[in-house]
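First up is the structure itself, then whatever we jot down about it.
Some chains have been omitted; the remaining ones sit where they do in the full complex.
Chain nomenclature is as follows: A and B, assigned in order of appearance, with residue numbering initiated at 1 for each chain independently.
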Amino acid sequence: MSYKITDVANLLNCEIKGDKSLLVKGLSPFFQSKEDELTFAADEKFIHKIAEIKAKVIIVPDIELPENLGKTFLITKKNPRELMPLLLNFFKRPRKKFNKLIEASSKIGSNVEIAPNAYIGHDVEIGENTIIYPNVTICEGVKIGKNSIIYPNVTIREFCELGERNIIQSGAIIGGDGFGFVKVNGNNMKIEQIGRVVLEDDVEIGSNTTIDRGTIGDTIIKKYSKLDNLVQVGHNVILGENFLSASQTGIAGSTEVGENVTMGGQVGIGGHIKIGKNNMFAARSAVTGNVKEENKVLAGFPIVGLKEDMRIRASLKKLPEMIKKIKQIEKKLKK
Amino acid sequence: MSYKITDVANLLNCEIKGDKSLLVKGLSPFFQSKEDELTFAADEKFIHKIAEIKAKVIIVPDIELPENLGKTFLITKKNPRELMPLLLNFFKRPRKKFNKLIEASSKIGSNVEIAPNAYIGHDVEIGENTIIYPNVTICEGVKIGKNSIIYPNVTIREFCELGERNIIQSGAIIGGDGFGFVKVNGNNMKIEQIGRVVLEDDVEIGSNTTIDRGTIGDTIIKKYSKLDNLVQVGHNVILGENFLSASQTGIAGSTEVGENVTMGGQVGIGGHIKIGKNNMFAARSAVTGNVKEENKVLAGFPIVGLKEDMRIRASLKKLPEMIKKIKQIEKKLKK
């Protein structure tokens, strides 16, 4: 699919500086953009890095722009971020109507077993030897690698991509909409979520775990990662190779986790942060900022070394008594 | 459906004081009761407010009763609360048998798209332009407004009501039974849950989120509210307009939340409490009592202002050292 940039400029009420005849194939995040994709530079910080990216067409605010880069700019009087709802709506792929249980355009590899009552959408591709259990829903355009198992009642939403030897436990949701809203006249209004989920090879996703699709760009879980049940992975999260997480952990949107990271159960990881490789987080840890360290065993809220956390927790029991003691000491000193 | 109050009195072994010929259409909570519904006043506190409610028939304990209110009383020797299991069982609506994938009595609006394998129950009503994805189950008597999207593997249980432009992400459960049990001979026995879930217009519910039906009366989520994935909403909760919650938050039964409240991820809200409007709760907050304040940013467990919570958490790291210092000070003072 291709879009005229003049149509985008009209939609957003932008002035075009550059080659008005260009077409783009989609919208993508700034640093991940490809040559034929549109992206946006929200502020000066991004504008200074325009030379580093591949996209040839960039939405920019009406400030001083770099020259001689061969880029075409769509200049807006608004903050480019405010155009997001309009842009996402414009680039949202149209959905084909449901037709029959196994849509005619789906491509099913040899020796694939599809159970009764599984829905296989338009243009879906399933690699050889993969097993699809009953009541699974695989939406339009999804690709699943060979030798995978998709257990009952799993949903894989539109255009997501799964690698080889993936195991998706029952009830897991791959590619649900990310949690994105803006206030319009004081009311919460949805922002379309047009990215995908990409699971690399040898990934296992636990029962009823939810992996949200990217807003633009993809949520990515790298190879050999294993997630337990009831885990939440927000939009545009990137989990490094060999990520392990016990159940009920939540990772908020746009966070990047290095390779070989392990998380206990009920851990909470904030959004838009980076976590170094080879770290382990004890159960119930809560991480609110970047973790630049590597090879550590961390715990608590705020996060500290596991041993320090154990000392702090042991101290907690003494806290009420200590407060009494301080008051006694103060009295003594007054005398 | 109508029920003779003499049948109810027989069931519960109550004496009737008033008009024995009355019929009621159902059971409802004290303050929300309608004229033709039955309710109960558990103790004196409620009995003093009987003039304020619409119900004409009220189950009451055998104590002094208000006169000249035109009410009919069913008088029990027991605590009216103890009659709940019997009452709920009596008023539970009978379920129609499953017949075929799209039951003949369902009313499907124009331009509705129903995917293969979706089950549409008896007497279901679906408004125009709504899309029902594969493997969705919509139980008997459910109403869904127009322009809504119900994603795969969603369950909407009996008699729940959804507004217009609702989006229900995959795997969400609307109207599962509330968590209600009593001990009978030392064993946990179920209490039927006969209320509903009501979602107003423009509500979005995240993947695998669970919204329990009311025990009696309804669980209500008001317009423009958006809930992320894996959120739990207990029976008879009322969430005000423009409620926002990040993932894995839990709100226990019968809690009422004012308008424009926002919750981060993994928040826990206790049952039977009231929360003022325009408040924000940071991720991992735990609320165990009423929050009368409004327009605040709150955090922690117990709940305090966000800045205070950050100070407390920063102090925690110093706690083990402080305990040592107190002991040193005590030694010095002894000398």
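The criterion applied here is as follows: a residue touches a chain if its C-beta (ideal position, glycine included) is under 8 Å from a C-beta of that chain, and two chains touch if they have at least 3 such contacts.
Worth saying up front: this structure is predicted, and the values here are computed from it rather than measured.
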item: Size of the entire homomeric complex in copies, 2 being in place; value: 3
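Note that in this section only the chains that are shown with their structure count from here on.
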item: Geometric centre distance via CA averages, subunit B-subunit A, whole Å; value: 31
item: Of subunit A, residues touching subunit B in the complex; value: 97-101, 117, 119, 135-137, 139, 153-155, 157, 171, 173, 176-177, 179, 181, 186-190, 208, 210, 212, 230, 232, 234, 248, 250, 252, 266, 268, 270, 286, 288, 300-302, 304, 308, 311-312, 314-316, 318-319, 322, 325-326, 329, 332-333
item: Subunit A partner contacts - residues on subunit B that touch it in the complex; value: 113-117, 133-135, 151-153, 167, 169-171, 202, 204, 206-208, 223-226, 228-230, 241-242, 244, 246-248, 265-266, 283-284, 313-314, 316-317, 319-320, 322-323, 326, 329-330, 333
